[in-house]
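Pasting a structure below so you can have a look.
One chain of protein is taken out of this complex; the other chains stay put.
When the chains are written out, they are named A, B, C, D and E in that same order, and each has its own residue count from 1.
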Amino acid sequence: MANGLTHLNERGEAHMVDVGGKDATRRRAVARAVLEAQPETVEAIIGGALKKGDALAVARIAGIMAAKKTADLIPLCHPIPLTKVEVEIIGEGVALVITASAETTGQTGVEMEALTAASVTALTLYDMAKAIDRGMTITNVQLVEKTGGKSGDYRRES
Amino acid sequence: MANGLTHLNERGEAHMVDVGGKDATRRRAVARAVLEAQPETVEAIIGGALKKGDALAVARIAGIMAAKKTADLIPLCHPIPLTKVEVEIIGEGVALVITASAETTGQTGVEMEALTAASVTALTLYDMAKAIDRGMTITNVQLVEKTGGKSGDYRRES
Amino acid sequence: MANGLTHLNERGEAHMVDVGGKDATRRRAVARAVLEAQPETVEAIIGGALKKGDALAVARIAGIMAAKKTADLIPLCHPIPLTKVEVEIIGEGVALVITASAETTGQTGVEMEALTAASVTALTLYDMAKAIDRGMTITNVQLVEKTGGKSGDYRRES
Amino acid sequence: MANGLTHLNERGEAHMVDVGGKDATRRRAVARAVLEAQPETVEAIIGGALKKGDALAVARIAGIMAAKKTADLIPLCHPIPLTKVEVEIIGEGVALVITASAETTGQTGVEMEALTAASVTALTLYDMAKAIDRGMTITNVQLVEKTGGKSGDYRRES
Amino acid sequence: MANGLTHLNERGEAHMVDVGGKDATRRRAVARAVLEAQPETVEAIIGGALKKGDALAVARIAGIMAAKKTADLIPLCHPIPLTKVEVEIIGEGVALVITASAETTGQTGVEMEALTAASVTALTLYDMAKAIDRGMTITNVQLVEKTGGKSGDYRRES
Partner (left out) sequence: MANGLTHLNERGEAHMVDVGGKDATRRRAVARAVLEAQPETVEAIIGGALKKGDALAVARIAGIMAAKKTADLIPLCHPIPLTKVEVEIIGEGVALVITASAETTGQTGVEMEALTAASVTALTLYDMAKAIDRGMTITNVQLVEKTGGKSGDYRRES
């Protein structure tokens, strides 16, 4: 382990760490991402939803599908059989707040799956609205909570 | 087009917009993402690099490979033959600043490719350091500049 | 060419045929698929849409994304830079009628992309409704029309 | 659950349903697809096989590989570790009849894997023969039988 | 460029090199791989082919499909629209000799596509025969020839 980074061995080389000795337990993680945008942009996306536009559905589905691709995107992630994924998008003034949760019964946690789902949901919203608002910013991509596994539960304070 | 969102048709239904009539021109985009972390975490990642650890290389490569998967991740993105991708990571105190650039000669822009590269680079750094610092936040994911294409050049002000 | 099948060489071996000498022209294809189901199932899916449920959006997006994966699914298909994809779903009594269109400017046609989009849209509708109606049947998966390319235009008669 | 569709929550939003509480049991599904074609087309494909042409092998392998991609194609499908996949193609006059079976030991069924395998096998046959017969139709894509899991066994009547 | 390696910049960091200024020309590459095996193993594979077994077809198709995945496998490869791929397998005593060719009209060469096709064909043959011969060796994976592009033609001497 180099510099306390578990994903590097004693020579500093990247490897996929051994989780073969860990128990397969129920694990869950929740992550958040925020898309800051002009009020008109938030309105266009949310309002689209009210008029049955697909904008929010496209973004939610992109996030769910991305959760399943996490091990293909993040080089040292283990492939995990997800048992549940959910993505919620709420409009709050000048921001869209995305909350993604992922669950598995496996040997390693699903933080990266939840974070990847939240990030890709935000990127997809950006893609759909970029023609009207190029200055949008994705911010506050963070782990909200995590349960299950030996390292203990975690809950972000704010 | 519903609510000004080009990716929805007049019935609000998502579609991949027609770019067949656009010229194939040289296009470039630069995006940024910032990973805020404890000073010790930034030091572990950057210091690992000084000692030839793979941490930064893993993250850069994840970003480059993710740029190539953009059309597979973002539902309404067109597949684009990227001609160049570059990812740079700089440590600045309590943050790692990621800059990703992408280029193509094609009928549509590469903003999403650059943003996806920056996001996945940040997620990969998070993955490698999460055992020592679960509170890291990815922030400031935004388009820095964009050139080429009919909609004109763009450069973020700050 | 064995038995008139262009995808097999004179020894009967599969190969990806040479399209390098063909012109890159504007090409378009439209395909159809029909999902036959109980009236209550059609109502649940379409009615869900009326109440802003995501069912139709999920299926449309699955079809669009599948079009982009065609060369990864169909072994001898050439990778094609799609310039447009659109999927439409209409409820008609005991059936949902799916129409998918795809376009490119390239050296080979997009029939398989349109057919793949229509098929995967139908499979996704099946997936969402299978808990209430296992007897659904996907039928009439066929090419409706095709334009562009040297082999000439095609339009299905009925 | 909206309109009885398990894949939508009470707000009508798509999610990947929670199967974490279900038992991992042996599950099996069989699906069918039929490719209707001109007699000469069926003969070209089947005859190719007699002369050691690869046509049927290409289609069978495409179906097997597609079964493994099901969760990547169908947005709300859970990733499943398939333990067996088999695809059979039989020529019957003006039709090729495809039967695909899939098995797993897991928390959810494999109907979609069998149906996806059958569909992609049919699409691959279409691709190989489309230069000689554009009017082919894929029909009768349906679940033949399903065993294992709490929802009980199913066997299609005809 | 570090140490003459074009894929590393002056700081030694990996990047996808800029090919945007290169001409799109016709390019072709041929690669080879050899699978050394027990005579009985070679016989089982080739003999299977004589009896219409799928062994060679499976391996050829795996190679063709792998060529299309090259940019997804090799981190710094550019995505390339392949216009032709062909894989040939010949049994020679205690070896199976694989020859793979790839073509494109693009801004960069297809050596890696041909080499990837040859390698994956060999790995697939290994997979099918490993239950009867675990000691097989893949050897002589090399570029046979390359035409097109500014760096000039290449033809391996032996």
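Note that a contact is a pair of C-beta atoms (placed from the backbone, for glycine too) under 8 Å apart; a residue touches a chain by one contact, two chains touch by 3 or more.
Keep in mind that this is a model prediction, so the values were computed, not measured.
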| item | value |
| --- | --- |
| Contacting the left-out chain in the complete assembly, out of E:23, E:92 or E:127 | E:127 |
| Touch residues of subunit E, complete complex, unshown partner | 2-8, 12-14, 33, 43-45, 47-48, 51-55, 57-58, 61-62, 65-66, 69, 72-77, 111-112, 115-116, 119-120, 122-124, 126-132, 134-143, 146, 151, 154, 156 |
| Contact footprint on subunit D, counting only the chain that is left out | 26, 56-57, 60-61, 64-65, 67-69, 79, 81-88, 103-105 |
| On subunit B, residues whose C-beta touches the chain left out of the figure | 49-50, 52, 54, 57-58, 60-62, 65 |
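Just so we're on the same page, only the chains that are shown with their structure count from here on.
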| item | value |
| --- | --- |
| Approximate Å spacing (C-alpha centroids) for the pair subunit D, subunit E | 30 |
| Inter-chain centre distance, subunit A versus subunit B - centres from mean C-alpha coordinates, in Å | 15 |
| Residues of subunit B touching at least two other chains | 13-14, 57, 61, 65, 69, 72, 75-76, 81 |
